[in-house]
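This report concerns only the one structure given below.
Note that one protein chain of the assembly has been removed; the remaining protein chains are unaltered in position.
Here is chain A:
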Amino acid sequence: SNVLSTTKDESTTSTDSTTKVASKEGIAETPKQKLLKIIGDMKVEVTTKRKFQELKEQEIKKQATNEQEGLDSESSTFQNTAEDVQRSKPLNPELVQAASAVASSFPRSKEQAESELLAQLRRHEETTDKQRRGGTINIRNVISEMAVKRQSPAQRGVRISNRISLEMDEDGQRIKPGRSSSRSFDSGRYFCSVTFYLSEEELSSPTIWDLEFAKEIAAVTEQPPRNGFEEMIQWTKEGILWEFPIDNEAGMDDGAEFHEHIFLEKHLKDFPKQGPIRHFMELVICGLSKNPYLSVKQKIEHIEWFRNYFEEKKEFLQEI
């Protein structure tokens, strides 16, 4: 319901931007039907702004995700079986309705727009279904999508946006790919962020190939530094240049408190409590506690080495 209210606010702001809007809000209608009516009534004109189209795309996707969330939240068995049945079908009838409403608001090529919107929704559903079933990790797809959009002016995104493109210029000329690149990038980024949210659980075990792929992309997309500042930034990231103001404990601080460095008696539990060995180990611990150059792990390893050494020599020591 929160999502719906925000979409309604967005739709109201978009209605403010357009001139021809007849907002008929029936009291007895459900909020979904209200939204569909508003979308259907909104006529797209020649002078529409980019933001409006972005909002619409967001609305479509939010509606799609809302449908999914609505289906998930309703825990009744009937809904679950209906959901299972709908999974086998390509699309939700409500989504189809929403798509048809949006398509009807386009100035021309309504059927084409509708078919393309439905195709997009279908693709979206496929990916979310795959992720819900715990399918293959989509990192590679997502990264390749993101990479493609960064490198060339959004090949895939441009195609999608060109298909649903509205006429921006008043002369009636088609949008050039350059102009729509930013839009497609935004929608692509939104799409990518959605898939990331859904596939969080599967990101825990990326394979070596995915890591190599990510490294490849990073190596290809990096630009040489434009000035001295960027060069220094790069060096700092690599570790060649220190960070200023100089931190004396850079690279050394393992997050251990002072008491872990000084009070090392608890590691002496396995040693005999009397005798020269104990005396010797207490001296060792005294020396370690005064040592600022070793980490806590190294100190514990030191003590463990001695423990192992004396364990091996136990029979020899008993003879003495």
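Keep this in mind: a residue touches a chain if its C-beta (ideal position, glycine included) is under 8 Å from a C-beta of that chain, and two chains touch if they have at least 3 such contacts; residues count from 1.
In this text, contacts and distances are computed from a predicted model.
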| item | value |
| --- | --- |
| Name of the absent chain as recorded in UniProt (options "AP-3 complex subunit mu-1 isoform X2", "Trafficking protein particle complex subunit 2", "28S ribosomal protein S14, mitochondrial" or "Ribosome biogenesis protein BRX1 homolog") | "28S ribosomal protein S14, mitochondrial" |
| Positions on chain A where the hidden chain makes contact | 276-277, 279-280, 283-284, 302, 305-306, 309, 313, 316-317, 320 |
